[in-house]
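A protein chain is absent from this complex, but the other protein chains hold their places.
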Amino acid sequence: MTLSAQSLDAAPRPLRARLAARRVPLSILALSLLPWILPSEALAVNVLVYGLVAVGYNLLFGYTGLLSFGHAAFFGTGAYVTGIAIGRFDAPLFAALAFGVAAGGALAFVIGLLSIRTRGIYFSMVTLALSQLVYYIALQASSWTGGENGLRGFTVSELNLFGWTVDFLDPVEKYYVIMAFTAAALWFVSRILNSPFGSVIEAIRENETRARACGYDVERTKLISFTLSGLICALAGTLFALHLAIVPLDILHYHTSGMIVMMTLLGGAGSFFGPFVGAFAFLLMEDVVSLWTPHWQIVVGSVFILFVLFLPKGIWGTLMAWRAGR
Amino acid sequence: MNNDKKTEDGGDEMMSSKQGNSGTSRRDVLAGLSAGTALLAMPWVARAQGETIRIGFPTPLTGPFAAEAKDQVKSAELAVKLVNDKGGIAGRKVELLVRDDKLNAGEAATRTLELIEKDKVHAIVGALSSAVQLAVNEVTRARGVIYVSISQSDTINEVKDFSRFTFHEALNPHMTTAAVAKHTFKQGTKVAYLVADYAYGHEMLRGFKRAEAALGATGVGEILHPFGAADYSTFMPRLRSMRPDILCICNFGRDQANAIKQAVDFGMKQQMQIVVPVLLHNQRLAIGPEAFEGVIGGANYYWGLEESIPSARAFNDAFRAANGGAVPTDYGAYGFTGVYSLLLAMEKAGGTDTDKVIAALEELQYDIAKGPQHYRKCDHQSVQSVLVLESKKKADMGGEADFFRVVATEPASESILRSCSELGLPA
Partner (left out) sequence: MDAELVAMQLFSGVALGAILIMVALGLSIIFGMLGVVNFAHGALFMVGAYAGLWVASLTGSFWWGLLVAPVAIGLFGMAIERVLIRPLYRRSVDDPLLLTFGLGYVLVEAVRILFGSDGIPFPTPPELAGVADLGIGFFPIYRLFVVGVVAAVLILVWLCLEKTRFGLIVRAGARDPLIMRVLGVDIARVWLLVFGLGVGLTALGGVLAAPMRNVNPEMGSLVLAEAFVVTVIGGMGSLVGAVVAGLLVGVAISMTALFAPEMATIVMFALMALVLLVRPQGLFGKPGRA
């Protein structure tokens, strides 16, 4: 019996590894089907946007192990800056998006710098407090943000993308444009996670002291992770602003931060596609239950509690673990 | 409704069974054939009659104004029912699609998009909070959908948010403050203000200050409080030190309820008259007659109007009949007048053609619950009467819902609105 090189090469890689290697194209495929699965395109775009926020948040929470309760600040800042750039300064679309993302990232850098020095529960509390400050500042700066009334007046009805004219008011065209941006962001996140940096943040999550002992600059890594997470959440915010053509003040409130946490957990923190599953499940649940009863919050809250107790890996995480266990 | 009864086309199947079965008579076959044909033809017949007219109705069924939202839904459904009972509009039935906006502007925008894109509504009526109304407005104006807003706000009248597709059925702070001030401020009256620090609070203050100047009253101080504050004790000493004749509390909903209750706890009512821009039925219910006693405020509607206004009586009676004897509330009435005025315009326009309906709305003169109303052309604001109410003390209440006494009714007139040019709009 000879060991031929050919037979070794022919040994199939396990299915899970092959899927994981192609997670970006598979995710994009799944996302392109969303408008046909969900009852409305508007809901589908919401799933995209909130899914992206959750992906950004997951980078910090699921992969680096830091429970921030203030990510609404970056989501909201991206939205507001883009809205203001388009509405007040007539900025072209891509510039407005870039400003929004940059602003969110910058804010994340500052808040990260301030909060990384704290640990555990205190970290969560600091992020909560600082993001509430952002909320109150936005409330007070009403000549810029519209205050309680929200930001309006920057509706984008038409896009010119590389020669194509996209009717942004058409729900399907809008969906695929936003999906294009989401896909790009997903690819970016996947690259981060696959890089050595991605391994270091997971090491920090597992055992911070040990990572430090191995010589990694834990504080710097956390800060980079925080900033990257903020950048992605800000991008989601810019897309949100484009989608709804308004920026509501509650986008900055800690209830939104809490919603992001819930979605990430529901879907599966620490998994790549989990956050989208979480956003999908959460928004669909909310939408469907609202049709039967105004008391949808008790259903969503109870489901969340059950997940924390019994399915802490979330829907996708549990699914992945189950498949691996076989 | 999909009538896939293709297998029941009578045809061969029935014929063959007839041959082997003496129980199936020729009459049955004919009956079956005609029934089958009729069922098949129904979709076509229905289409020929005209598809249903769908009106979207976003309202905050979840959250602190759930009670008001439910009142609005009941009243809106009443309006739809009255129109459908008369045969609908040009033979078409009207359907109300109620959606929960959760008092959240982002949610409202999503629901509005769904209503327009998925449910293909012909128009939208609704919204309670100003932020929600502006969000709905932003979505509808970009897509050319008619929107009748029933949220009390000055902002919707201004040029920045104006849309020729949007009509504002509700009162705005300018109107209510002018009416209330007219019947409470006198020459030389000293007025102190406690104001919620957000857009609506500022609008109320602005309206009162204008009226104050016009009537010769004097402002002795203003305190802004954080929106949503639960405790007002820290403002009371300062307010008292201003020694006002009138304490004007410019906030809304629970803020107003708390502020009034605590002002009374601090004994302020002994020394000054408490005045609010809008006196709310549900907040009075939540706090009780003692604290609210003697407070004066404005309103768009009070069921007690039925004593003097026939359309109010008609509305109340219809509402009572449909709701087990209950009377409509102030906010509830908006649900009725918003939807009904729209349906009247659609009737005049003969259908749902947007331009025709807009033209009909602009020309509409209607009296459906509180006296004559019409929409002003430049800003599409509903010109209507403003009530000035005083909360009764318990001993004076004639029945369970007899909360208020009508102090005065400001008649409907364009003079109580801000001028078109002030709003930045062409006349």
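The first chain written gets the first letter, and so on, giving A and B; residue counts start at 1 in each chain.
Convention: a residue touches a chain if its C-beta (ideal position, glycine included) is under 8 Å from a C-beta of that chain, and two chains touch if they have at least 3 such contacts.
Predicted model only: the values in this text are computed from it and were never measured.
The chain omitted from view is touched by exactly one of A:126, A:183, A:211 or A:281, namely A:126.
Of the options B:64, B:144 or B:351, the residue whose C-beta touches the omitted chain is B:64.
For the chain left out of this panel, the touching residue among B:141, B:261, B:370 or B:418 is B:261. Think of the hidden chain as still there; on chain A it touches residues 67, 114-115, 117-122, 124-126, 128-130, 132-133, 136-137, 140, 258, 261-262, 265, 295, 297-298, 300-302, 304-305, 308-309, 312.
Residues of chain B in contact with the chain left out of this view: 63-64, 66-67, 197, 223-226, 228-231, 233-238, 240-241, 254, 257-258, 261-262, 265-267, 282-283, 285-288, 290.
Definition applied: only the chains that are shown with their structure count from here on.
Every residue of chain B that touches chain A in the complex is listed here, in rising order: 61-62, 66, 100, 102, 104-106, 109-110, 113-114, 117-118, 130-131, 134-135, 137-139, 142-143, 155, 160-161, 198-200, 227. The part of chain A that touches chain B in the complex is made up of residues 39-43, 46, 139, 142, 147-150, 152-153, 155, 157, 169, 171, 240, 244-246, 248-251, 290, 294-297.
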